[in-house]
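Report on the following structure.
The complex appears here minus one protein chain, its other protein chains still in place.
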Amino acid sequence: MEFMYSEKVQALQARVTQFMEEFIYPNETLYEEQLAAQKDRFGAIPPIKLELMQRAKEAGLWNLFLPDSTYGAGLTNLEYAPLCEIMGRSALAPEVFNCNAPDTGNMELLERYGTEQQKKQWLEPLLEGTIRSCFSMTEPDVASSDATNVEASIVRDGDEYVINGRKWWSSGAGDPRCTISIVMGKTNPDAPRHEQQSMILVPMDTPGLKIERMLPVFGYDDAPHGHAEITYTNVRVPVSNVIWEEGKGFAIAQGRLGPGRIHHCMRLIGAAERALEEMCKRVEARVAFGKPLAAQGIVQTWIAESRMEIEQARLLTLKAAYMMDTVGNKAAKQEIAMIKAVAPQMALNVIDRAIQAFGAKGVSDDTPLAFLWVQARTLRFADGPDEVHKAQIAKLELRKYATQKASVN
Amino acid sequence: MEFMYSEKVQALQARVTQFMEEFIYPNETLYEEQLAAQKDRFGAIPPIKLELMQRAKEAGLWNLFLPDSTYGAGLTNLEYAPLCEIMGRSALAPEVFNCNAPDTGNMELLERYGTEQQKKQWLEPLLEGTIRSCFSMTEPDVASSDATNVEASIVRDGDEYVINGRKWWSSGAGDPRCTISIVMGKTNPDAPRHEQQSMILVPMDTPGLKIERMLPVFGYDDAPHGHAEITYTNVRVPVSNVIWEEGKGFAIAQGRLGPGRIHHCMRLIGAAERALEEMCKRVEARVAFGKPLAAQGIVQTWIAESRMEIEQARLLTLKAAYMMDTVGNKAAKQEIAMIKAVAPQMALNVIDRAIQAFGAKGVSDDTPLAFLWVQARTLRFADGPDEVHKAQIAKLELRKYATQKASVN
Amino acid sequence: MEFMYSEKVQALQARVTQFMEEFIYPNETLYEEQLAAQKDRFGAIPPIKLELMQRAKEAGLWNLFLPDSTYGAGLTNLEYAPLCEIMGRSALAPEVFNCNAPDTGNMELLERYGTEQQKKQWLEPLLEGTIRSCFSMTEPDVASSDATNVEASIVRDGDEYVINGRKWWSSGAGDPRCTISIVMGKTNPDAPRHEQQSMILVPMDTPGLKIERMLPVFGYDDAPHGHAEITYTNVRVPVSNVIWEEGKGFAIAQGRLGPGRIHHCMRLIGAAERALEEMCKRVEARVAFGKPLAAQGIVQTWIAESRMEIEQARLLTLKAAYMMDTVGNKAAKQEIAMIKAVAPQMALNVIDRAIQAFGAKGVSDDTPLAFLWVQARTLRFADGPDEVHKAQIAKLELRKYATQKASVN
Partner (left out) sequence: MEFMYSEKVQALQARVTQFMEEFIYPNETLYEEQLAAQKDRFGAIPPIKLELMQRAKEAGLWNLFLPDSTYGAGLTNLEYAPLCEIMGRSALAPEVFNCNAPDTGNMELLERYGTEQQKKQWLEPLLEGTIRSCFSMTEPDVASSDATNVEASIVRDGDEYVINGRKWWSSGAGDPRCTISIVMGKTNPDAPRHEQQSMILVPMDTPGLKIERMLPVFGYDDAPHGHAEITYTNVRVPVSNVIWEEGKGFAIAQGRLGPGRIHHCMRLIGAAERALEEMCKRVEARVAFGKPLAAQGIVQTWIAESRMEIEQARLLTLKAAYMMDTVGNKAAKQEIAMIKAVAPQMALNVIDRAIQAFGAKGVSDDTPLAFLWVQARTLRFADGPDEVHKAQIAKLELRKYATQKASVN
């Protein structure tokens, strides 16, 4: 056992941190200002983001998430984790490094299951950062915590598939660069429960695909990225657009969510670190009732508990990453479920304390806290609600003794 | 002891409830749509609100908050509490009944401390609902949890006062009908600590008063009401605009906050009841993993704990109201501090569980939950952070034994 | 609505409080010493307790729990609640006033369902305090959270019933004055699920009744009261010993538990008040790191949260009592379930904070805290675990909307 980051990782941490300090933090406000100045918040990307993306690419801090070394940086999960964490400190950062959801998940999916043609057409520009993508799975009418509930239909008609359904929370669909949607639907309602679904590539400009509205998240529109409600009405795409093959939708979803979940957790740890730092600075500078807030016992308790929760969540996340790298996503199932249940709640706790330390300023946009909190809150159900992960953890835990019992009989 | 609402109250509850069902709930969405359709969200009041205000006034459900029976409905705090609770169920409701912050607090303040002239000029149109007001106390540069920190200056110059300072979170200042601001500042930095401050009336169109920006709250602009950052630069008003007299600012603030705090708590209980109702309906209708969410143990735990927390918070709030009515705000100090610390956290717990039961829908604006949550969150620091209230409760509790000790010696 | 205790109650409160101060608190240590000096801790009752019982009887503070005015004091639940609370402040007190579990529950049961003969033989000496009783329901082999699980058999054989089974947690069976056990068992396994059980009176000296051992509770033997494991082997009693009639066991259990539960909650509130008082005195007197513990923010938070939790739990308990008095135990079902889930956890929170404020002293027997904590802990499952109460609360809550739904269709 060994708790030091490798030298390779330490060097990368230093480079990412330096980039953050030099380019990200100083431009957070500018980005918001450029966005606010746009007539249509979904109409364009504030130029500073495009400029920073170019810089990151030139600095070689690009596509670090992708374990595949042809397309990506070839880092293991354990190596990527501490870098992803640093990016999570700013809502602006992940995309600057081309490491943002849902594009990362979509790129991994294409890299793993896509045909050569699909890779050429969609994966490569995504890796270049010239286009963006969305992921259309969740539906308003069914509980998507249970993926087999998906009801959109994908029906083969000659050389085409015809897609009908209503999706929402297709995040990223608001981006003017978004040109491709990965849609999950049912190709065969009569197949076994986990083989009814398929995933298919639908270009955003396909007739019948309509963005009905952009959904707010606690008042944030998250522009220009955005969370879209989309209707698919007799949308037709060539059969070659199916990913992997018919009936593999559920399997792909499972595969896609593993890395996606751990990336979210890494970023949440970074968000919590940022919040703790902001809180510490605030309470040292702010005076009430004759002494700095930092001298108050309850504030010290907040800081201590935040540090304790962050450290524990980080170690568990790193261990999950290590296991994914060494024994595989399946054997790491309990660990992945654990961090997905642990990290969002931990981040919410820490950020909420920081907000309280800031008072009214903390709920405005004068600090990054309010938006980080909102992002963390959505992750208590996005990619599976806490309750589903906990049920899974319990099932795996109980199995240890059930097996024992069985072997005794 | 007796736990039934009086017949008078029950009759009023029925009337308010019926109004809510007939006019408020069915128009919540329309209000949002009308607002969204405005070119400038702060430019006008969506007509449906004005129409509903008229209706409520005609129905005699108007100014119920004001204990004074000349100007208001003459209800005690205990009588008003269950009505205010019902209004708290919808973000749209309080103003429809002319019972919304900060106007209620400002009206009470004017009723209690205003001159006849001030009442005529400002209180009466406020009671009519024809103008709105804001309250300018909090400053960005100092911790306003400690009211003596206020730094804006109010300097007498002949027959005028000259006001200079920067305020923020002047809620309601965005409303186009807002014509008057009550400003707290220092008239005499050399007076004893609690007599340095004064409150003064400043018409919104006074030269030198400038709205710098509207502050968002977790992404919500709260338009057209809004939360303003305002600078006061050599703002001049006649000396007759001072409220009560010089040096009474802190005393007025204390008096203003008592009823204001309990109103917030009542509304929070209503918000929690709304959330619990929405959650119950949702979990009965929504199916995952083969059974309604309502059949899951963890969901039942959420419902039970919500009901337990709501009941307790309501009883404590009613008791505080009863004490304010019978022994006065000062003797009810510990109870007021308790409900102010209890109710926001209780509401946050309940609403958060409801959001989790709704998943992604719960953080959008398709339910009232996200906005109700945000409002509740701000009340963990608005009108005094939890920590200050708890310190106060502890001080009063410890005093029981300190007195004992003192009397022994 | 009205939050003052009646004059009658205030007068009784004053008398009980005076008795506590004069006779109970000053003798807590003496009681423990007398008990410790006994060769057999279960062999006798420390004389001070018998002496205090005599005093309380003479003072007319006796059998206050019994609503029936022939046998008891004729107080309503609402009137008894604040008195029972005061008794709960000391583990020594309840029996001194003849208001201790399980005897109170057994007396109520006999008063309500017993024959004249049963009352004469068992109820009267219990009311006199000359004998004690136990309640034999829980069994080691089945989950007694579900009362229908009871497996002890009660089989009629001519003019006698023959009882066989193993019971545990028959509290009070250790007392040398304990002469009667109320046993729950199955008379008819083929009857409908809630009519299979009966309750029957079994004198402790009946052949075949054997106390196997006394069970400790977190190390406490709770002598001389004690918690017994008892085997019943071919125990024979006359048929006239059945209570009410065959098949009524479940119904009696439900009736017995209502008042029993609320008494527990009242006492828990008293225990929490005692703990808060001890904590306040301690932290004012104890100095660490240069200032009294009372000056530390975290300690103030403990005090404030304790006061907040106690007040809320008390109000809810009083409301439940009020409802039991006015609309009956059945209509008060949700309230009773709520206080049973709320009060033990509340008391545990408060007592645990007090223990922490005392450090090591708090886990010894130099303060009443450790024992009060242990008693409170057992009440998270005794008379129904929290989880069962919460499920019940949720069921009743959901029913509101289910009915609505049904009426819509």
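Order of writing sets the labels: A, B and C. Residues in every chain begin at 1.
Operating definition for what follows: a residue touches a chain if its C-beta (ideal position, glycine included) is under 8 Å from a C-beta of that chain, and two chains touch if they have at least 3 such contacts.
Just so it is clear, the model here is predicted, and its values are computed rather than measured.
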- [ ] Quick one: say which of C:G60, C:P176, C:P238 or C:G359 touches the chain that got left out.
- [x] C:G359
Task: Footprint left on chain B by the chain that the document does not show - done: 296-301
Task: Absent-chain interface as seen on chain C, which is shown - done: 138, 140, 143-146, 149, 168-169, 215-221, 286-289, 293, 296, 298, 355-356, 359-361, 363-366, 370-371, 373-374, 377-378, 380-382, 385-387, 390
Open item on the list: Using the document's contact rule, name the residues of chain A that touch the chain not shown here.
Closed with: 1-6, 9, 78, 276-277, 280-281, 283-284, 294, 297, 299-301, 303-305, 307-308, 311-313, 315-316, 318-319, 322-323, 334-335, 338, 341-342, 387, 389-395, 397-398, 400-402, 405
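Keep this in mind: only the chains that are shown with their structure count from here on.
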Open item on the list: So, comparing C-alpha centroids, which chain is the farthest one from chain C?
Closed with: A
Task: Centre distance in Å when chain A and chain B are each reduced to the mean of their C-alpha atoms - done: 37
Open item on the list: Multi-chain contacts only, two chains or more: what residues does chain B have there?
Closed with: 387, 390
